[in-house]
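Shown here: the complex without one of its protein chains, the others still in place.
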Amino acid sequence: MNFFLQVFGNPELYASTLAMATPLALAALGGTFSERTGVVNIAMEGIMLVGAFFGVMIAVLTHSSLLGLLAGMVAGIITSLALAWPAIRLQSDQVIIGMAINVFAGGLTAFLLNTVYGYNGTPTNTPFLPTITIPGLVKIPFLGQVIGQQNLLVYVMLILVVVGHYVLFHTNIGLQMRAVGEHPEAAATVGVSVVNIRYLGVSIGGMLSGMAGVYLSLGLLNGFDVNMTNGRGYIALAAMIFGKWTPFGSLLSSLLFGFAIALSISLQGYQVSANLVGMLPYVLTIVALTGIIGRSRAPLADGIPYEPSK
Amino acid sequence: MKRLWKALSLPLYAVITGLILGAIIMAIAKYNPWSAYGSLLMGAFGNPIAIGNTVSGAIPLMLTALGIAVAFRTGLFNIGAEGQYWVGAMAAVFIGYNFASMPWYFHIPLALIAAMVAGGLWGGVIPGLAKAWVGAHEVITTMMMSYIAILLAHYMVEKGPMMQQGFVPQSPPITSSATLPTILTNSNLSAGLYIALAAVVVVHILLFYTSFGYKLRAVGYNAFAARYSGLPVALYTVLSLGISGVLAGLAGGVQFLGVDYQLTDTFQSGYGYTAIVVALLARNNPLGIVLASIFFSALSSGSQMMQITSGVSANMTDVITGIIIFFVAADRLYAYILRTFRKKQVIAVARKEVQG
Amino acid sequence: PVMAKTQAHKAASHKMVSHANFKVGLVTDTGGLNDHSFNHLAYVGLLAAKKKYGISVSVVQSQQTSDYVPNLSTYAQSGYNMVIAVGYLMDSAVQKVAKEYPKTKFFIIDDAITGHPNVMSAIYETQQAGYLVGVMAGLMNLQKHVKQINGKNVVGMVGGVDIPPVESYMAGFQAGVKKVDPKATVLIDWANSFTDPGLGKEDALSLISRGADIVFPVAGATGTGVIEAAKQKNVFAVGVDANQNYLAPKNVMTSAMKGVDVSTEIAIGDALTNHFKGGVQYFDLKNKGVGYAAPIAAVPKAIDAKVKSFIPLIISGKIKPPSLLSAH
Partner (left out) sequence: MALLEIAGLRKVFGQVVANDHVDLTVMPGETHAILGENGAGKSTLIKMISGLYKPDAGTILFDGALRNFNNPREAIVAGIGVVHQHFMLIPALTVAENVVLGIHGGWGRYDRKTAEEQVSKLSKEVGLPLDPTRKVEDLPVGMQQRVEIVKALYRQAKLLVLDEPTAVLTPQETEDLFEVVHHLNQDGIPVIFISHKLDEVRAVAHKVTVMRAGKTVFESPVGSASAQQLAYWMVGRDIVLQTQRDVVQSGATVLSVNDLTVFDDRHTKKVDNVSFAVKEGEIFGLAGVDGNGQTELVEAITGLRKLAHGSVYLQDKDISRASVAKRIEQGIAYIPQDRQRDGLVLPFSIADNLQLREVSKAPFSKGGWLQKRAARKHAEQLVEEFDIRPRNVDLPVGDLSGGNQQKVILAREMARRPMLLVAVQPTRGLDVGAIEGIHKHLLALRSEGRSILLVSLELDEILMLSDRIGVMHAGHLVAVYNNGEVSREELGLAMTGEITAKEAGA
């Protein structure tokens, strides 16, 4: 009992859940937009790295973390165009292009890190995105400790999930996106520009993945490290599928991943091998997936190249 | 001959484009691309030992990619081959350092079978059943199982039952009776090559010459039609992911019986991910996988030499690799450029005619 | 080694000629040069040696464990006089290649290879360094008036992966804290990763939420996240391997240091002057192979003095810091 209280009664567990979930949710939300328009996006990992790196670089150059954030998002969009263009114009295999971007981005950011900053890492005085304190909220005993004081991008993420849901399900452009991802030919016959909509979806994905990267390098941390995403892009992919390609679903499954990681952190020191406790997030996911969530259906045209009229 | 050229010309274009772009980046970063590529080539194929190491590096890629291709053929994306590789490695090493008194002709097969069973169960049973029963997406389950496998491997050698007594966390080395002989002195190339090539042939035959393979492919292309044809789609899902895992597990087994001999505390081979690219580039064709895996292995082994003699960091090979993969996938780019070019030519000719 | 050091110095000052045809190759493990840890430090040592002796150097970062043997062989084969291998993971690779190239000198860090006349290996008694910073942490933890100290009497450690070079630091730290503050709670978290600073930060935040006001990461790049957490929550951190004060000047109160850079430089000097000897070299407090960085101003002079007083006790063997963690 006491043990449970110690672990589950600690607000840090939930604050940490939120912090760990944020990059996943941002990238998963981005992936949702991309795949809803029919372009499979497994390049989140690579795009996050690019965003993380250029976020730091521009923040250092301009002494502004906000410009860094902007740069990371722009870098994310540019990188995502390397997916969008061949996927849309050349009907290339989107999975392979995604893998190519991941390999390329991992190499490029490491190469640039060493070329620009040497082996010592990025400057330690890099400006970082501020932690925000919500005045009233932070005073509420337990809740305040969980969500009263978090990094700027944590709140931005929460807002973006709501906005994302609204855009996807309550705007004309969202309707067009969903249509294009399900049946591009049909959308085209009523005059929807499949090409433009797909570019838009993939770019939103790139922007949000870039933002997720910036969160890692300028929000959660304060600098860039080789491969600092550590597979979060792939976990975000899982979160997106887990969340059934919806914004709220992506958020919830990211929170689940975040919670499981945070829990495995706080369960330590109880005489169990850290390796075994570390399996918790993954076991939990499988259990949830087989027990509760079940089948999830991708948008019908997801990953299928579309050939515009001849 | 024409078909062969058609199949090969595209990767060739892609490689050339990738190398040119890589050269430009290197030149910008003030390296000499000529010497860099020269050393890359030397490092990969410069002498028999280098060739041996390159081919040796292709073995686990080949096997893992074969597995991924089988799953792809059934419409399944096995993204967790990395973990299946490691459970295969664990099983093989465990058998390999126990049973020292066994003759090699029992010991080696036993260790490899253990590797295959372990990989097959890991990839097939949980993800396969979860997919078949409740439709749990295999991308998630195989990925999660992969993370679990790697943590399990850490546990095994750090404080767990496979730790060798002593200073460092590692397993005991396998005994000589479980060791695959080296077939090229001073290189990593072991008799595992024969196993890998045999697996390629077996998978090729399985897919294209047996009714089982026909059914696997039918399920992959159209699960509805497969069901209509009386095929138990769920069973084939489990079997396909299972076979996928068997091959990834075998990759781990062969690598450890032939090259690594004991588990040390690094569990990132990267084969599981590179193999996805290999399978995709080879269009899931077993014979194509042989070439593609040698190519990727050459890039990797050559990149080491490139660092040593030209100082270009290995990250640069990732950049070039990424570009090459990109251009292989963007196969229509060449047609696109040609078309645009031709159009311009036609327009130019037309203009001339009008003017003339 | 101390003797070796002086001789190498002498040699260097004797003839200021460049040793451009003396070639040294460095093979990193898969952690790479950006690991903020021994690969990087070995590289720093290599560069220092290059500057000092004018030797030719080359470095290769292994991408896979199967690259170790080819990389070591390549250097040996191309006539390199000395090849440096970083990390115990290359143990069997070094043994294999050293046998094939008896004329090449090998130096391996964090390992104990014997029986090869051309292999020198370096073992660092990091539990001694850990012990000293542990003593400092234990004493600081009682300084209730210091702003960063909360009086809960808890300190925390974040381990990268549960392996001996990590555990020895942590075991020393744990024993050091307990020595001066028996009632203190020492929390341990394992990140299971050397490469995930994001995770390291959350690990540390969890420790801090459980009362820790001094955190000690032994976790490579993961540890930079731990220090980031200390900075954000304004508690103390203790750096590791190198002086990591630059990461958070107000919060990294000291660092446990492991002289990979120094010993690499020394080993190269030895090889250059024919003082190279096969076998294990121990680097400890006595030969200044390990130690701790000068503390920041927030640490009272008296505490630093008290910590210093343990050095002779350890050197003389009166205190033997453990290299295995004890369960509490």
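Points to keep in mind about this one:
Letters A, B and C name the chains as they come in the text, with residue numbers starting at 1 for each one.
Just so we're on the same page, a residue touches a chain if its C-beta (ideal position, glycine included) is under 8 Å from a C-beta of that chain, and two chains touch if they have at least 3 such contacts.
None of the values given here were measured: they were computed from a predicted structure.
Judged over the whole assembly, touch between the missing chain and the shown ones holds for A, B. Annotation: of A:Ala179, A:Met228 or A:Leu289, A:Ala179 touches the absent chain (contact as defined above).
Only one residue in the set A:Leu83, A:Val192 or A:Met207 touches the chain that does not appear here, and it is A:Val192.
Residue positions on chain B in contact with the hidden chain: 208-215, 217-218, 221-222, 224-232, in rising order.
Within the complete assembly, residues 167, 170-176, 178-179, 182-183, 185-193, 299-300, 309-310 of chain A touch the chain that is not shown.
Definition applied: only the chains that are shown with their structure count from here on.
Set side by side, the interfaces A-C and A-B show unequal numbers of C-beta pairs in contact, with more at A-B.
For the pair chain A and chain C, the distance between C-alpha centroids works out to 35 Å. Computed from the mean C-alpha positions, the centre of chain A lies at a distance of 27 Å from the centre of chain B.
Residue positions of chain C touching 2 or more other chains, listed in rising order: 162, 192. In chain A, the positions touching at least two other chains are 110, 114, 275, 278.
Contact residues on chain B toward chain A in their complex (touch as defined above): 29, 77, 79, 126, 130, 133-137, 139-141, 143-145, 147-148, 151-152, 154-155, 158-160, 273, 276-277, 280-281, 313, 315-323, 325-326, 328-333, 336. Those residues of chain B lying in contact with chain C across their complex are 43, 49-50, 53, 56-57, 151, 154, 158-159, 167-169, 173, 186, 188, 255, 259-262, 264-266, 268-270, 300-301, 303-305, 307-309, 311, 313-314. Of all residues in chain A, those touching chain B in their complex are 82, 86, 89-93, 95-97, 99-108, 110-111, 114-115, 234-235, 237-238, 241-242, 273, 275-276, 278-279, 281-283, 285-286, 289-291, 293-296.
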